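Shown here: the complex without one of its protein chains, the others still in place.
Labels run A and B following the written order; every chain starts at residue 1.
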Amino acid sequence: MILAFDWTQLAQQVVIGLASGGVWATLAVALVLIYRSTGVINFAQGEMAMFSTFIAWSLVDHGLSYWAAFFLTIGISFAGGVAVERAVIRPVERAPVLTVVIVTLGLFFVVNGAARWIWSPETRSLPNAFSTRPIDVAGVAFSISDLGTIAVSLAAVALLWLFFRYTKLGLASRAAAVNPDASRLVGVRVSWMLALGWGLAAAMGAVSGMLTAPALASFDQNLMQPVLLYAFAGAVLGGIDSALGAVVGSLLLGVLINLIGTYVDWVGTDLRLPVALAVILGVLLVRPAGLFGRPLESRV
Amino acid sequence: MARAKHLILFALGALALATVASGAASETGVTPTTVTIGGTTPLSGPASAYQSVAKGAAAYFRYVNAKGGVNKRKITYIYKDDGYDPSKTADATRELVQQDKVFAIFNSLGTDQNLATRAYLNALKVPQLFTASGATTFGRDYKKYPWTIGYQPNYRAEGTIYGRYVVKHTPKVRIGVLYQNDDYGKDLLAGLQRGLGAKAGLVKSKQSYNVDDPDVQSQIARLKAAKVNTLMVFATPKFAIQAYVYARKLAWRPVVYMNAVSSAANIMGLSTAATSKKQTEGTLSIVFLKDPTDPSWRKDAGMKLYRSIMKKYKGGDPNDVYAVYGMSVAHTFVEALKKAGKNPTRAGIMKAADSLNIRNDPFLLPGIAVKTGAGDHFPLDQAKMQRYHDGHWVAFGGLFRVR
Partner (left out) sequence: MRSRAPGIALRLLVAAVVLVAYLVVPHFISDFHSRELAGAGVFFIAIVGLNLLTGYTGQISLGHGALMAVGGYTTAALVVHEHWRDVWTIPLAGVAAGIVGFLIGLPALRLSGLYLALATFAFAVAIPSLLKKFSGLTGGSQGLRLLEDAPLQVTGLSGTVTIFGHSLTQNHFLYYLTWGLGLLGFLIAWLVVRGRAGRTCRAVRDSEVAAASAGVDLAWTKTLAFALSGVYAGVAGSLLAIQVEIVNPLSFTFLLSILLLVGAVVGGLGSLGGMIVGALFVQYLPQLSTHVSTAQGVPDFVFGAAIIVVMLLLPTGVGGLLRRVARPLTTRLYLRP
């Protein structure tokens, strides 16, 4: 058994795991952004990203060039995210956390329903931002677009880090998330900072959708539902308040799932998600705040 | 035990019949001017794209009603949402029977969904007509469930055809299978193995996926690693397209057998656009419906009728092959209702559905007959092979039985 071990196969499955994980990472970063600003998991994050993808598709369909559509969609999505926050999140800002969670669940259905209502449910495709030409290194195949996807999520993490660390706006929004009352005293418009968080998350979601749709080869209104599950798991593994953690967590999850599916026969493909989640749970029991997360201190 | 079960079901049926008979002379759901039928379909949730089947059927009924109906009766078709959840199907079907008092259950969508209500409907002797499911049981088990009849070619039979074709034409290949981890995928796989018969050892690798998985990249790599050169894709469109795309990424070009669920021209077009003409070239599949996205039917009278009905009676997106299926099954119901006579009864419509011979269904491939009879409870069981060549499907060979 050991003698016949196929190292190329192992390497190939690891690379594929990274490629899949890279796709989930983009959405995981968006989840982290909302979590940091509002303190909730936005269940509608995937659907908002899907909606953005449809907008991009419509723009391309109307003859816009790919990159024009790409950046226009990011802009529209940012505005959309801010608008959603203003319209439905702000009124429940002071309500219990679960109320906000339920509002995002409601948004999930609203956004999905709207996308079905506006665009017919047929399967579509979106052009890829990167080349999909296969590359072969020592029998292990991958494509430029796999690398590109991971690079985009890492670049987003870097940009966000710079933004939150070095710009006035970024600092203000961090302050607003950490200590709203004190921030208000020094003149930060806390409520708008939350809206900014939603806008950024929606923009990040748009990037995620536009990368996910070509990576999964086609898309319809169900595009992001499976992805959201994995992105959530990846983000929690990495530590829900860390963008870098979300990327690393998603990549790890992708590799883990593929290796379990390939090498643990009894688990096969049908149980690989439950087993992966069990592993994550094990990690959390040892490190309750995730790999990169900061442990919460509770106040009396 | 089995006998006791049947006695009980019989007693139950007798009771139901007695209550019906004491009510009025006419049949439940039938008035001098209307016939009311109903079914379930997902109108909400992730599976709601399937509702096009019901909408296509509804459009066809509106068209028939506008032309005067059947024996001066208009057909009222109520379709209720079940969100693809069999528990909800059970409730919604009871609502149709108990509250809406339908004449028959028609065209309910999904295997598990129809199984969830079969015993109930048979106990009450309510016809369960033309189930929208590819499971064999709806045609095969008519002795136990005489009030149930299926419609479309079943998945097991489709798999069998591919198996037989391989044995006959390419008996030395190495086969890999990508299948969905549920009854649909497993039925196709079982059929393939039946068709291969003694050559079942040709299958070198079987990889499953769950319908809520994001991608099948890992599975495709494992199939390639097993050195297969013939790939059976028993998967829904999203994963079927991925099979081509990820195979290309691995610089792998097997001969593909594509299940009919994902062989529509627009899906194949997406696969070709995402890969290359070489990647999809030579793919094999079966076909029985006219594909609205296939340009070769553009001037066909049946498809012109289809498009005009879709437009005038608001059937939805005309490029949706599910709508064509819905129209075909509605066409069959209308023929069965005509056959059931001036005063249709539930027993009468079952008798009609069990002795169909429709040769002019405009939505099916020319030559295909919707036929049932003693011992044959598979209305639609003919198909043709087709091969993907230079960006479009070419049918070849004669019609054969899918059973």
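We take it that contacts are C-beta pairs under 8 Å (C-beta built on N, C-alpha and C of every residue); 3 or more make two chains touch, one makes a residue touch a chain.
Since we're looking at a predicted model, the values are computed, not measured.
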| item | value |
| --- | --- |
| From A:66, A:109 or A:130, residue that would touch the chain that is not displayed | A:109 |
| Option touching the unshown chain, where B:69, B:86, B:318 or B:348 are the choices | B:86 |
| Options A:95, A:151 or A:264, residue touching the unrepresented chain | A:95 |
| For subunit A, the residues touching the chain missing from this view | 35, 41, 43, 88, 91-92, 94-96, 98-99, 101-103, 105-118, 120-121, 221, 229, 232-233, 236, 240, 270-271, 273-274, 277-278, 280-281, 284-285, 288-290, 296, 298-300 |
| Sites on subunit B contacted by the missing partner chain, in the whole complex | 4-5, 8-9, 11-12, 15-16, 43-45, 48, 51, 79-81, 83-88, 90-91, 94-95, 98-99, 111-112, 115-116, 118-120, 123, 181-183, 186, 210, 316 |
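Operating definition for what follows: only the chains that are shown with their structure count from here on.
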| item | value |
| --- | --- |
| Centre-to-centre distance between subunit B and subunit A (centres being mean Cα positions), rounded to whole Å | 37 |
| Complex interface listing, subunit A residues touching subunit B | 6, 8-9, 12-13, 16-17, 19-20, 23-24, 116, 120-125, 132, 134, 136, 141-143, 215-218, 220-222, 225-227, 229-230, 257-258, 261-262, 268-270, 273 |
| Subunit A partner contacts - residues on subunit B that touch it in the complex | 46, 48-49, 52, 181, 207-210, 212-215, 217-219, 221-222, 225, 237-238, 241-242, 244-246, 248-251, 266-267, 270-271, 273-274, 316-317, 319-320 |
